[in-house]
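Removed: one protein chain of the complex. Kept in place: all other protein chains.
Labels for the chains are A, B and C, by order of writing; each one numbers its residues from 1.
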Amino acid sequence: MNKYLDDLFLYPKSWVDDDALGFAATARAWAEKEILANRLEYQQGYDTLFVEKRKKLILDIGFERLVLPEEHGGYGWNKPSSAPGILTVFTEIGRGDEAVAFIAALKYAVFAIMTMQPNVDTALLGELAPLYFADELKNVALILPGAGLDGENTALFNGRSVPVTLKASPDGYTLSGKNLRPLGPGFTADLFGVVCSDKGGRACLAFVPADAKGVKKGAPLKMTGLNACRNTDISLDKVKIPKSYLINREDVVTELYAWLNLLLGGTSIGGAMNFFEILTNWAENRTIKGKDIMKENPLCAAVLATVAEEIAGARLMAYSMAHIMAQPESWGGVGGSGVFTFAQMLGSRIQQACLNALNKGMELMGSAGYAKEWHVEKHWRDIKTIQSWLCGVGADVPVKMDIARYFYDCKEV
Amino acid sequence: MNKYLDDLFLYPKSWVDDDALGFAATARAWAEKEILANRLEYQQGYDTLFVEKRKKLILDIGFERLVLPEEHGGYGWNKPSSAPGILTVFTEIGRGDEAVAFIAALKYAVFAIMTMQPNVDTALLGELAPLYFADELKNVALILPGAGLDGENTALFNGRSVPVTLKASPDGYTLSGKNLRPLGPGFTADLFGVVCSDKGGRACLAFVPADAKGVKKGAPLKMTGLNACRNTDISLDKVKIPKSYLINREDVVTELYAWLNLLLGGTSIGGAMNFFEILTNWAENRTIKGKDIMKENPLCAAVLATVAEEIAGARLMAYSMAHIMAQPESWGGVGGSGVFTFAQMLGSRIQQACLNALNKGMELMGSAGYAKEWHVEKHWRDIKTIQSWLCGVGADVPVKMDIARYFYDCKEV
Amino acid sequence: MKHFDEFSLPLEQVSPMEKHIRKVLRAWADTDCIPFRRRYDEDWKEHKLIEPAFQKLMVDLGFQKAMFPQELGGWGIGHSDYVFRIAYALSEEVGRADTAIAVAFLVTIWPLTTILVEPHVNWRLAREFAPWYVNAKHPVFSALTMTEPQGGADIENMGLLGGKTLRTTARLEGDEWVVNGHKLWPTNSAGVSKLFGVPCTTKPGSHDKNDFALIFVPTDTPGVSEGNPYEKAGMAADKNSDIWFDNVRVPAWYRAHGPGLDAQTFTEIIPWGQVASIGFLTGAMLNLYERLYEFVSTRTYRNRPLKENDAVAGVIGRIAGDIDICRIVGYEAACIGDRRNKAYGLPIHDEEVIGKIRNIKDFVSDKAVENFGRAMDVLGAYGADREWDIEKHWRDIKIIQLWMGGKQLCQMEAARYFFNCTSI
Partner (left out) sequence: MKHFDEFSLPLEQVSPMEKHIRKVLRAWADTDCIPFRRRYDEDWKEHKLIEPAFQKLMVDLGFQKAMFPQELGGWGIGHSDYVFRIAYALSEEVGRADTAIAVAFLVTIWPLTTILVEPHVNWRLAREFAPWYVNAKHPVFSALTMTEPQGGADIENMGLLGGKTLRTTARLEGDEWVVNGHKLWPTNSAGVSKLFGVPCTTKPGSHDKNDFALIFVPTDTPGVSEGNPYEKAGMAADKNSDIWFDNVRVPAWYRAHGPGLDAQTFTEIIPWGQVASIGFLTGAMLNLYERLYEFVSTRTYRNRPLKENDAVAGVIGRIAGDIDICRIVGYEAACIGDRRNKAYGLPIHDEEVIGKIRNIKDFVSDKAVENFGRAMDVLGAYGADREWDIEKHWRDIKIIQLWMGGKQLCQMEAARYFFNCTSI
């Protein structure tokens, strides 16, 4: 490959300021040096190296603090207009390891709810930032609306079940819910961002420290991908949290989804771009039919083109999403129905495009596509895991219903 | 429907200046008043009304002059940075009638080659503008590279056959080619933009007046759609043109494709948006299973969502394309390999997305989908015609090969 | 592949008669239809060019007799163990030339299947109507008037609605049925037909299947009126219009069978229509292959025939491959129908039969829409050109995808069967 990824996969550069480009370069350097340079070593020592490399990025480089306001030790990126820059950075991290980017995305999205202008919640930040942005790694997992169980009647968020209920108590709130499937590192989580329903049935976001009384974790689950961020089912048995640990403003959940779609979009695009690099190298060095270089065979070239096309298209969609989020004034806020709908719509298309790039490209690699030593199958499993988790339940139906509500004013779907 | 299309189908407004928005509003008013207000009448008297309505747009409103430099009677839009504005205007016209927008797009694209900064060809413009931008309708058709005939060995443009050859003669050039299938109104064309190959086999663009000696037209063809712009095969039998009627600068053909993809993208998106309006009206007034309003049935809502999603996605892709074209400095010129590749890639995806919106939406309309009186089937036929014509030959393979050349430096595909 | 006849059929299942029938129809297609079909679109109202094709097919070759018992001058195919497969072969061969002629012809037989096909032969009605078709010197058409202005294909959704939404009523007065109502869009309306099969309710709003009646109405009965044909995107040979029934009186015994069995035979009519539709689609796809083969063999990319380019070969190989797949499953759909009287088979009103055949129709329809669109793209600048015939099929087969309840009903009836859904 004799071109830089950014020269191949065009995007509206004018939307990304120098500050962001600088940080993206740092993230790229981290990925190159810490992970891509010693792929096999990283794969074989994954369990331990995963933590080490994350520490370098998050603690040494201080990447996590991007979400914080300056007065809480951040860099002043806590405004929607930074969305394109944030996307750029997450793409670079995802290129190194989707799992690293994924865990970071969850934490970023949850804290964005209390740090993004105009909704900076200084009081809550004052309590949480010191605890969860200190000098060791702290993980956040989410409890999102999703599948309900037949027979149980739960409150709904756009049709999805909200299995956690919230009760007001004199000194705060009490949360209850059983068999909850977190999004993210449920087993190692230090803090849970929990979507729950108040007595009016409206969805809001509560913060639950993992060590709070009544939080029960199960055994770690075996998953398709993202195995480094070990997950498990949890239950909340009358867990008490202080009043300040609840954010119940209008649109808090839609806003959370918007950020997740953007950051996980960047994550998968980054992973897909690294796959593009591996595939390019493969296609330039394989011969088929005893003579042709693979990339010069028209059928293989067509598959290669589809891979590039899916990634390039996904990247443009992601920047369109970032641009729409970056202009809350024109589109009614990050949590507004317009931005939410487009984030859901583009978010699921981006994941599908990245996965399709992997699925198609692997067709050219034969056993190298699924042998661990080629580092392709991990991208494939990780992206599939992100993509299916983002569906929540019912494949793309809930997102289609979100779209139908916005474009056709459907009321009953 | 209780929202404006532009509030539903978000796009980066900041890329479209007030000047363009004003012209887009005029185009929308034309479409509403002249066509959409009296649909049935327009359909039944199509042959004559098609000309009348075009005259209003092109001569009375002067729409065609958008492409001309101010000194030739234009409005000073003749710079790549106007691409997003031009796209917006073509979307409005396509919403009224794809055929009107289609003919206009061909003429615009051909003249963009000599009017767009930094390549303004004042001499040639001085000759052609008075002839083809006078006070009556003048049609332009293109001869593009495409399918070759087995046994004939032609020059190639990115693998596609260039069936017209160019010979230098003392007083100009001589063009020859047989059984040429124009893109556009070949039968009524006053001017042909002909892609031909010089003796070095390089593709360049020649302008051939339809009344030039040696230009032979066949009988009009029956087509799937765009029937108003009647087409026919032509042949060029040693047709002489003056030196000035040839533009052979590097990238002239790639640039032509870039503009075609943008303008025809807007054309089909406009048509698809009008279909969205018709479908919305249908889905709000049909009951199924004897009780539900169609749009409230989850399966129908999912199909409706797909329609909206395809159109919204196509529109965002089109603006991404326009943005890339509008910044020739960052991406190496409108005809450069980057812009050309992305135009081809996004252009074909936009057409497929619009067509898919029609194909899926029609599934909900039963016989109303293919009965002429509902005005859906025309959009379907017109968009399919544009989409398949743009393929040129071999479905998406030539575009895939364009993509493979750019992303993987393939040399032999 | 030496000939498109090599596309797969489960050879052990093909009837001895089928080869002969295909030969006759192949000759009709190549001499009486295909040479003229490029001008059919403009003939949609007059049928000046289209009429002779019907005359040859239905009268001269005699296919409008096919279903009637031999005792009544027919060919007795209604009594054949292979009747579904024969119907599939007919649909495919005629559909290869023109799916609109195919549907106009097959729909003529369609309502009659309820009274001519084992195990539900109604001899009195068979004797009544047979002479009209068997002795005619001109094509005689019939129609099945299903769709109503409200609700579209609800009526075909017997499984869920049981005729609840029917607004066309039949009232028994003495020894006559009095029919009132408004129907839309049936094939062979706009004055084409001599006989209608009319689904009605004897008790408006009821979803008791015993209140469903299928009544035969000669179109010259007082009170029957039809509108002008609709202009459509394609299928010029098939005329459709509104139909009104205003106190139309027919003998009481013009009801197909009676309470219960009417609803059952009407449910059974759906698989007939679906299997024929699949035949139309695979027939059109056989023709797609013929035309596409010529194009990719004679036109070039990089100065070599398109089919010798690996990437194009991938595209056209998928198209031909899908045709082979569609034909295999389409023929299996016909076999499912022909198992209706076998010990190991199921009656065709069984939800398994309905669900599986709906699914196959849905699958083949989608593949047809996809592959005709793809084929037009392979032709590129020539794809929309009527001279290449593919665009005509592209316009026609979309209609096949949409009719009889379209995609959604296929999806729901298939899902209802596969997952035992109770409320969809």
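Keep in mind that, in the parts below, contacts are C-beta pairs under 8 Å (C-beta built on N, C-alpha and C of every residue); 3 or more make two chains touch, one makes a residue touch a chain.
Being a predicted model, the structure only gives us computed values, none of them experimental.
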Have a look at C:A66, C:A143, C:V275 or C:V296 and name the one touching the chain we're not showing.
C:V296
Missing-chain contact, candidates C:L72, C:V178 or C:I424, resolves to C:I424
Considering the complete complex, of C:L166, C:V179 or C:A320, the missing chain is touched by C:A320
Omitted-chain footprint on chain A covers residues 144, 146-150, 152-154, 156, 159-161, 181, 183, 221-226, 286-290, 299-300, 303, 355, 359, 362-367, 369-373, 377, 380-381, 384-385, 387-389, 391-398, 400-401, 413
Which parts of chain B are in contact with the chain that was left out?
297-302
Need a quick check: the contact residues on chain C for the chain that isn't drawn.
1, 6, 8, 10-13, 289, 293, 296-297, 304, 307-310, 313-314, 316-318, 320-322, 324-325, 328-329, 332, 335-336, 339, 344-345, 352, 355-356, 359-360, 362-363, 408, 411-412, 414-424
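Rule of thumb we're sticking to: only the chains that are shown with their structure count from here on.
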Return the chain whose centre of C-alpha atoms lies at maximal distance from the corresponding centre of chain C.
A
Using only alpha carbons, which chain's centroid is the nearest to the whole structure's centroid?
B
Please report how many Å separate the Cα centroid of chain B from that of chain C, as a whole number.
38
So which stretches of chain C touch two or more other chains?
309, 311-312
Residue numbers in chain A touching 2 or more other chains?
297-298, 301-302
